[in-house]
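Only one protein chain is missing; all other protein chains are in place.
What follows is chain A.
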Amino acid sequence: MSHNDPSAVVAAFLQQRFPHVEIAHDEDIFALGLVNSLFALELVMFVEKTFGFTVPSDEMRIDSFRSIDAISALVDRQSATV
């Protein structure tokens, strides 16, 4: 899978993890009740491992991980700074 489209990669990860839930790219995964502290950790570790960067402390907030679009934007911002 190419990393050129981060949203597709993140969507695939979430789909695998929550196979019975349809998640739109702009949908709030925290509001959907999918994210507890354990899954948040998995999600952050997945993003860091998959896209090869460490989430800086100012980005370590719920808004950066709120939706597939938000995570994709985070990846784009971090790629731009490399």
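As a convention for this text, contacts are C-beta pairs under 8 Å (C-beta built on N, C-alpha and C of every residue); 3 or more make two chains touch, one makes a residue touch a chain; residues count from 1.
The working rule: contacts and distances are computed from a predicted model.
The chain absent from the displayed complex carries the UniProt protein name "3-hydroxybutyryl-CoA dehydrogenase", chosen from "3-hydroxybutyryl-CoA dehydrogenase", "Tripartite tricarboxylate transporter TctA", "NADH-quinone oxidoreductase subunit D" or "Diacetylchitobiose uptake system permease protein DasC". Against the chain not shown here, chain A presents residues 13, 16-17, 19, 37-38, 40-46, 48-49, 55, 57, 60-62, 65.
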